[in-house]
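Note that this complex is displayed minus one protein chain, with the remaining chains in position.
When the chains are written out, they are named A and B in that same order, and each has its own residue count from 1.
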Amino acid sequence: MSENIINRIKEIYPNGLEYEISGNWLIIKVKPEELDKIAKIMINLGARINHVTAIDLESKGFEIINVYDITHTNISLDNITNIIFKANISKIKPEYPSIGKITWQAVWAEKELKELLGINPIGLPDSRHQFLPYEWPNPVESKLREIPEVNIDGNYLQLKMPIKEAYQSLIPIGPYHPGVIEGQVVYVKVEGEEIVAADIKTGFHHRGIMKLIENRGYNRGVFLAERICGICSGAHGLAYITCAENLFDIEIPERALYIRTLLAELNRIHSHLLWLGVVADVIGWKTGFMYTWGLRERILDIIESITGNRITYGIWRIGGVSRDISKEIAIKAKRAIEELKEEFSKMALEIANHPVIKSRLISVGKLTYQQAFNGGAVGPTARGSGWKIDVRKDNPPHAIYDQSIISWEIVTDEGCDSYARMIVRIKEVLVSTDIVIQCLDYLSKRSGEIKSKVEEKPSKIEAIGLNEAPRGELFYYMKLYENNSLQAIRIRTPSYRNNALIPLMLIGCNLADVPVVMGSIDQCLACTDRIEVIKNNHRKIMRWEDLIVMSVNMSKKKGLL
Amino acid sequence: MSSEIKLIKYTIKKPMTLKYPSSLIPEKKYSQIPEVLRGLLQRDNEKCIGCKACHYSCSGKATTFQYKENKLIIETFTLRCAFCGYCQEICPEEAIKLTKTFEITINNPNEREAYITTELDLLKCKNCGKYFATKKFIDRTYQRLIEKIDPIIKESVMNDYKKIEEYCTDCRRMLSIKLNTHPKKYVWLEG
Partner (left out) sequence: MIELILIIFTSFFLGLFYSFLIRKFSARLQWRIGPLVFMYKDLRSIMGITRIIQPLYDIIKLFGKKTIIPESSRKRLFIYSPYISLIFAFISIFFIPFSGISLLSNVPYSLVIVSYLLIGSLLFMIIGPIASGSPWAFIGVRREAELFLVTEFGFIISLFSMAISKNSLILWEISISEFNLVNITAGLLMFTSILGKLHIKPFDMSEAEAEIVAGPYTEYSGKLLGIYYLTKIFLIYDFIALFISIFIPINTLPIYLSIPLFLIISILIIFILSIIHVLNPRYRIKNALIWYIKIISILCLINIITMVM
């Protein structure tokens, strides 16, 4: 213990420190005023922020939760992987010093706190809304922002613009754009075709899934968690189950662990094949799209013959899985996977050596190791910049990822551009097929239990669950009431982190590269911009302005304005 | 240039497109229909006892129930069903099964076809006249009770159960002293 974290934090708290160890996590209670100092210490030690969030404790105020990952630092605290800092703040003055001013990793998370919970992180570098519209009334400031006047007559205001800016034109890419299927706006400022500035705005599709899961309880929530994303549904299911099982002290049967690994890796293969197709489509190569999606069909067929469904597997249960794999299907699936591996490895070689693809991807969307580290990139985006992080090794979910039992390794590439990310994903498909073959070997030879009995009452009241989704690290946090019902669940998806880095990667690129850069991080969002109200078969389309007027009226009625 | 030319060999392949709505070549209509497919839900009206476990476990809130005079109606709105198969797992009587039917598109969501309905007769409470539970449910509970019960108190429990069988839960509580079926007496027995 060369650098003991507790000693360092004790320098701030000479008068004692409240901490407890629960599972693999060290939970430390701190004062809210000290959060930024602690963040500085942790970042200097090389720790990575998993998530910054808060829970509404009703009358007791808010509880701010900062989760750090210390697996890539020199701090060695036995088997501790994560440190959780907690601070209570009152509802009368919900403020604390911002962590976002120390590291970019926390900026989006703190914006979310500000917009959705009404907590004010003091000194947040970017005070604009991220998830709510820019012109929405600010819940913290409790006053109206300037709403741009809607010009009904069609007379446009003359903009006074310096000469240098007159050469530049602002192009909004999204929310409806054929190159980017999902809903977000990337504003790019171009001179000719070269991008000089870029900005990103998200929040076009807030579905409130976390609240829906809270209403259902943790048993039934897994089906909803799977439906957060249609592509990495398996990863979401595994992360949810890992989190829920961390609440209990249960032993999961080995066969169930193997089935989980199998499905999570099949999920990764199909997601990466899909991604390859999307990137091929974005650079105008419809053929590559068709080929990779054609191969993906076979993976989906295997998944369907195991679980009974193509996209949402629905087999994740607390304490195991719900369906077993028969010997015949395991042997059949193994043959199909081996064929696919052979075909894909040859095709991927041709794709990676294709001169036009190389010219489109190499040195596009540069993200250096330092940028990736400071910005908190996760998954293949980070690994494409030469950062060797993988949750499967650092902080494994409840499945078989032990490198002494199953042979696999983390794929990295030093290229730091879109091409490196493609190479990482292609290699990961091959690694995943190896894992799948090993799992199927085990499953076809042995048999056993697939589900263990779960106790009635959980032994802990809060838990975190991590999983390496195809796009990167997936973070779940659950907290229970004393009476064993779900109080709060927090989900941080990988695209949440990687999307925040898009403007950084875009500057200096060509306009033709914007969809490529956005595609190269494999973002995963969903989109809707207005509400369609269908009532008694009368259709009424609400326009943007109507919604703003509605929200202002609502705030006035509640006395907020 | 070379890998462009090498890619030519992948172009020679039969089309993967399925001739979906056309049934001229049946094996070309679907890629596969696996044995374990989770399709449309089917509830066996004979086996169903009306325990409502499927309602309480339904993740999509598709299965609902209502009391209508002397009937218990359990309905599953198939357009809300998420095909998770949790009700199949949880059903104590194995009455629910997810079939391999998956072409379930309908034109109007209000049509009766969209619902899978089970109607069960309810018993009338002898005391208050309220309809409370199905006959099958009472019988099955009784069976399970005598299967698992301690043989020492078996006879007295069976006698007690016979007495309260026809009363609803509220009336059972109310009449427990009068009929001498209050569970406290077992505690005394043990003590």
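Throughout what follows, a residue touches a chain if its C-beta (ideal position, glycine included) is under 8 Å from a C-beta of that chain, and two chains touch if they have at least 3 such contacts.
Remember, it's a predicted structure, so these values are computed and weren't measured experimentally.
Colleague: Looking at the whole complex, which of B:19, B:100, B:144 or B:173 touches the chain that is not displayed?
Modeller: Checking each option in B:19, B:100, B:144 or B:173, the one touching the absent chain turns out to be B:19.
Colleague: Looking at A:209, A:250, A:290 or A:352, which residue reaches the missing chain?
Modeller: The single option touching the absent chain is A:290.
Colleague: I need the residue numbers on subunit A that touch the omitted chain, in ascending order.
Modeller: Given the touch definition above, subunit A has residues 154, 169, 171, 177-179, 193, 280-288, 290-291, 294, 354, 356-357, 359-360, 510-515 touching the missing chain.
Colleague: Hey, which subunit B residues sit against the chain that's not shown?
Modeller: Answer for subunit B: residues 4, 7-8, 11, 13-17, 19, 21-24 touch the chain left out.
Quick note on the criterion: only the chains that are shown with their structure count from here on.
Colleague: If you average the Cα atoms of subunit A and of subunit B to get two centres, how far apart are those centres in Å?
Modeller: Taking the mean C-alpha position of each chain, the two centres sit 36 Å apart.
Colleague: Hey, which residues of subunit A end up touching subunit B in the complex?
Modeller: 216, 220, 223-224, 227, 287, 291, 294, 297, 301, 304-309, 312, 314, 322-323, 347, 349-351, 353-356
Colleague: Using the touch rule from the top, collect the residues of subunit B that touch subunit A in their complex.
Modeller: Interface residues on subunit B, with respect to subunit A: 1-4, 6-7, 10-11, 16, 31-32, 34-38, 57, 59-60, 82-86, 89, 98.
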